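With one protein chain removed, the remaining protein chains of the complex are shown where they sit.
And then subunit A:
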Amino acid sequence: MTPAPLHVAGERLMLDPAGLLLWPARRTLVVGDLHLEKGSHFAQGGRFVPPYDTRETLDRLQLALRRWRPARLIALGDSFHDAAGAGRLPAQDAQFLHRLLAGMEMLWVLGNHDPVPPEGLPGTAVEEFRDGPLTFRHEARRGPVKPAEISGHFHPKATMPTRCGGVTRPCFVADAWRVMLPAFGAYTGGLDAGDPAIAGLFPRGARVFLLGKDRLYSMPVAPSRARLVAAAGAAGPG
């Protein structure tokens, strides 16, 4: 596992190929949309998808926590698939989660799927969280962000063209002011980083980091089309 260094607002951050972000100076680990208990959410609606998603996601989180031993963990919202998700945690998984978070500062940023603090779990729930130059929130804010923002929400993925066709992976999206994390949950799909919903947040272009087995693969992404058209219009004759 080789993390990729990234400098944002003068801070040195590390991108973990497993899809997490580390801020070494603050011993802080940041994880994107966990969507815990998505399986049981579907089961409520009569679709019995396998109930092992929470365990699978926590297993992966445990590996990252062991690797980085952070003092603080920030979950960027949509940590549970719905507001009642924490209440549905099977006892075994709830205990596991308690053990994982023991002795650590835990910050639950609230998301659109889980707008209320998770019931019965350690940690503090916050709408957003600011530390030094960095603001942590669920959904990236439109327009300029000062000084810098770390967010989740969009589940970005990207396709890298290779000589044998495109390879699609979940990815980080970053420019000088923003870092967007990929979703971390076992049952989370993705939205292409070229989609206007994401690209619109990076009007000057961005760099994507595709998750790989042991490392990240990065490439630049051109400024969004909409902006180009607007710019062309402004620069055009008449």
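Simple rule for what comes next: contacts are C-beta pairs under 8 Å (C-beta built on N, C-alpha and C of every residue); 3 or more make two chains touch, one makes a residue touch a chain; residues count from 1.
Operating definition for what follows: contacts and distances are computed from a predicted model.
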Check your understanding: Which of "Sugar ABC transporter permease", "Peptidoglycan D,D-transpeptidase MrdA", "Electron transfer flavoprotein subunit alpha/FixB family protein" or "Ligase-associated DNA damage response DEXH box helicase" is the UniProt protein name of the chain not shown?
Key -> "Ligase-associated DNA damage response DEXH box helicase"
Practice item. Just name the one of A:Val30, A:Ile74, A:Leu134 or A:Ala158 that touches the chain not displayed here. Key: A:Ala158
Review point. In terms of residues, what is the contact footprint of the unshown chain on subunit A?
Key: 5-8, 38, 40, 42-53, 55-56, 90, 157-170, 174-176, 186-195, 204-205, 207, 210, 212-215, 217-223, 225, 227-229, 231-232, 235
